[in-house]
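Missing here is one protein chain; the remaining ones are kept as they sit in the complex.
Presenting chain A:
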Amino acid sequence: MSEIHFREMASKSWLNFLTFLCGSAIGFVLCSQLFSFMLGEQDNTQPNILHNDPHAKHSDDNGQNHLEGQMNFNADASQHKDENTHIAERLYQKVRILCWVMTGPQNLEKKAKHVKATWAQRCNKVLFMSSEENKDFPAVGLKTREGRDQLYWKTIKAFQYVYDHYLEDADWFMKADDDTYVILDNLRWLLSKYNPEQPIYFGRRFKPYVKQGYMSGGAGYVLSKEALKRFVEAFKTDKCTHSSSIEDLALGRCMEVIHVEAGDSRDNTGKETFHPFVPEHHLIKGFLPRTFWYWNYNYYPPIEGPGCCSDLAVSFHYVDPTTMYELEYLIYHLRPYGYLYRYQPALPANNLKELSQAYKSEDSKVKSETLERKT
């Protein structure tokens, strides 16, 4: 009888024990749920830019996830959203530039292609001039031969073509090589001070052989509408000779004959804007040896080092394809955030009144910040 009782007691305590365990398990679970709920809330009340990043994981995140996360937080996909190009756009409309690029059939893919992919898009109109037509590129066929001795002939024919087809489409007419990089925004700034009805042309001025100087072919040069008209006229009336093996010199001579002024393209601190070489050659003291022809050719006193080149440079020459894209990146993409540039150019008040108004409001902000620096 006591055995049964004992077994009964044992089973009862087993049962008790089981219920006890059950209870503690349930209690534990309920409690942990409660705690995690409370702690979870606490987490959410810490907004922090760090939370913008949805990734808490390791590097198996791929770029796609990253961008999706971006869209959730309304962040800026484009790096240029803060950019105000109002002034550049107004200049684009007011100072219309037609660019023509001297190239040839064998250089379309090697060189001209990279010009087309970078700065050429900023011309109001761009034409690629070759000895033979290429409908796909597209390139204009001048029906000449190729070669250095053909350069002047190609130049004459190119300007003739532009005169015949596009005279009214632009105010200024720029010639460049397929290894020249041109910064159109800065060219427009330079030309905005002048009237396209003036007989004038700009480039990197050289002094030998021509009294008023002549413009380097490689650095590029730009003719006013009046200058273009006179140039084309000069060949119809035989004022200028057709034959020459030195393109830029021959053109410069012609310009003098037809009374087109060789302009001063330097900025208002006297720094050159058109450059016959890449930045490195001008910026590094001693890069160009003292015996180099360049030192005797420059019309204005030549400078090496930081004073060589304007902040608002217009052109560089002997630019290989890689350097084309590098310049494009440095000028139109990479910038030092918030940096107050030392050189603050002014827009002339006589031309383009509305443009100077818009610029003055920017200028005054700059001035007030500069004043702050002085105090």
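As a working rule, contacts are C-beta pairs under 8 Å (C-beta built on N, C-alpha and C of every residue); 3 or more make two chains touch, one makes a residue touch a chain; residues count from 1.
Everything that follows uses one rule, which is that contacts and distances are computed from a predicted model.
Asker: One chain of this complex is missing from the view, so tell me which of "Gamma-secretase subunit PEN-2", "Histidine-containing phosphotransfer protein", "Pyruvate dehydrogenase E1 component subunit alpha" or "C1GALT1-specific chaperone 1" is its UniProt name.
Answerer: This omitted chain is identified in its UniProt record as "C1GALT1-specific chaperone 1".
Asker: For review purposes, identify every residue of chain A that touches the missing chain, sorted by number.
Answerer: These residues touch the chain not displayed: 12, 15-17, 19-32, 35, 39, 43, 48-50, 52-53, 55-59, 61, 63, 66-67, 70, 73-77, 79-91, 117-118, 183, 185-186, 188-189, 279-280, 283-284, 287, 305-307, 309, 311-313, 321-323, 325-343, 345, 362, 369, 372-373.
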